[in-house]
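With one protein chain withheld, the remaining protein chains of the complex are depicted in position.
Which chain is which? They are A, B and C, in the order written, and residues in each are numbered from 1.
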């Protein structure tokens, strides 16, 4: 339940103010020399989103590698890693120990488990997504060798600087693109490539929407407008160094438009995979709010602590990381 | 890969013009007297969507129950069932045997498997969703005993009658609501209730978007606008016969608004679960279209066959069925 | 729970006297032309074990292929098949409807499910192993292309003809050998090749023991006696046409002896995999026996019906089939 992936699997652990957060990657190919600099740079992308939009928590986020490596090369055995939690201030949360913060996971966790770690949001904290960045960086390294690249950008976002002044928060939309994906990824019925991506993206705490290709806009369009015409790359003058040398003519086929977002019948068609995720405003606003406590009594709450104004800047590397995990996993399925 | 669910599992099989389509339900509680009338009525909801928007294929869709029952009562062993394909017209598809229909799965299946069943779309046909309706009806019956109900409606749709005249097709949006869901469903990290729903919905052939609660609209809103205030039901004068008798005050807590769509931190909060799926226009349009054949040569195609103008009317019962499968599955996880 | 395998998966269904028994194979490679004659011949091996040791139930066991094939060639989609139950005599079992047959599954099924199909043993009947033979035959066909072969023999068995006269039954031991297995199959920790084989073999109703290589005999031996010395095949004058052409010298290594049964550290070493299963005497003896009924009252029972004297002859093809399923599954894992 804390594991994602079929063949390339990541299991994560850790709470915001516990001893450590970390993960175990099982199924990583052996004999891969890990690019630690790249992993660090991906972690920095998550951290240095610490500008006007981000919380003031300072963590060194130094990864300790526990297993699975010999001289930095993967052995084929599980790769365990962890990052210690250092800058913990549980006292910031004492005041809200018995109060349910609106639109947070306090209430639902307590309903599910009969107990919750109130220190910094516990398991529900965005900090627990750090292991995803580490595993995602390794997945990207594997994909890079196959000329598959993943990028993302913010395509919509509220006015963060104004929100900070207003003791408020904002949301937005991230668009992600996977280029170089071979045709044939994804399973046709219940594990469509789109379904796997959707499942992965909803792992992120604040994601409330997901769409592939033209997504929700398709609801207002006609078949004749959105069907993607197949073309021969050579006819179209398109170059694809990697593929045009293939003896099979089929791989020279692509689509003229990409309303489908690179996925047809749940399976990649070789064009770029394009999807978007909707991210809600962070629920920790500095304004006083009405809520109830554990006894069900109404009360007012003012969230102190250290919180981001917007999750979007940090979300980019996370969206990419999850896309990388899904793509590597499906690439392995393809090789069978 | 053709299986959905963790504890309540459905495996489906079948191609559009093969011998039969069907499924195996594993993990269904024993001693349940199946409501065959209800199952039939759900299948009719799928069929009698055969009006102006639907294909003219006529199938009796008579279910043959193969195992798992004794006098109509579940034994705890796998429930296998099938429906024979009767009104097959493979000759309708002979002409497109070697041509890739735009935005269909012809090309991607052939890339993945090196072979495809060209008769009526094969495994990619919408007909293969029939077993989902059967399993979903059983899931609904289980949920009904727990006062959980699922409903859906079309909230957006193109002009189907005009599209038929224009040899075109339209898409739309389905909104689904699960009422009576207890708080605590869903796993906090990778199998959030929202993630499981998203994964399930993308099993449907034409789904291109999914959102929970306010979804994509949240991207333009502020935290102070979308946070759901917790309230005590009694204070609010709300009645909940089933819950207010509970000795635990916590279960008398709900939210005043429901921007979250009943899911917070990935876990249900007891309020209605509300989500929407975006469904693209059916790619089988009667207009002539440009495409390529298996040799990569450009050609024109006119899709004859029998096809729906819009998938929405049929989609309602499917969206509900998948929501029921996910909910029953998560209910079983909760009982552990 | 009624599914075996990770990538090559078989889900079975059916009860002894229900409508049909069958299975769904998911993950079978596409473009495989099924050898139906071989499948039939494997089913006959199970049936024609109907000599002095076997029950008199007559079933045509005609397979109906429901999906996953186009002109007998696999499509990559699930292969569903079934065999109807024809020669059902539920009346043979009426008398024992409320009585627990000693060492049968009557009592345990009823404890687990609160209900049981008393007609011919229901799901617990040996008849439900038929789909394993079908899937195993397909797995063998896949292995044959890779020069992997599976054979078995009875190495110990009680006196069946005498047992029949005595209204009694006997057990025995089956030894199975997998030749041509490449080195590297199996996962090192929890899914060792030996663990997967053991798990599979205990799927057979009467299996009570499993051992690899020298097995239980190793308990009385010394390390110096049982260690398998590595040798170079060329030095030993051994021929291995398939492997000796390999550019890597390592694959020319094998072991002089095979006390390990071809598995070391849970992973195959390239030598023959050798294992044995212990099969208990069939519990359906014709002699009167003491037992209790559902009310817990003591009573005497005489099992009529049609039953084998010994499960061994039929077990051979089943042991091989399960070994084939495990081997194909692990071969797919290796290719990743």
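Going forward, a contact is a pair of C-beta atoms (placed from the backbone, for glycine too) under 8 Å apart; a residue touches a chain by one contact, two chains touch by 3 or more.
These numbers come from a predicted model, not from an experiment.
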Which listed residue, C:44, C:146 or C:280, touches the chain dropped from view? C:280
Only one of B:77, B:125 or B:152 touches the unshown chain, namely B:77
Could you please point out the subunit B residues that touch the chain left off the display? 7, 27, 77, 188, 332, 335-336
Subunit A residues that touch the omitted chain in the full complex: 1-3, 9, 11-15, 18-22, 24, 26-27, 30-31, 64-70, 73, 75-80, 82, 109, 112-117, 119, 122-123
Against the chain that's been left off, what residues of subunit C make contact? List them. 1-4, 12, 100, 102-105, 107-112, 123-124, 128, 156-158, 163, 166, 168-173, 183-184, 187-192, 194-196, 198-203, 205, 207-216, 218-232, 234-235, 249-253, 255, 259-261, 263-270, 278-285, 287, 289-292, 294-298, 334
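By definition in this document, only the chains that are shown with their structure count from here on.
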Whole-Å distance, C-alpha centre of subunit B to that of subunit C, is 37
If you average the CA atoms of subunit A and of subunit C, how many Å lie between those two points? 43
Whole-Å separation of chain centres (CA-atom averages), subunit A against subunit B: 25
Got the subunit B residues that touch at least 2 other chains? 1-3, 12, 109, 112, 123
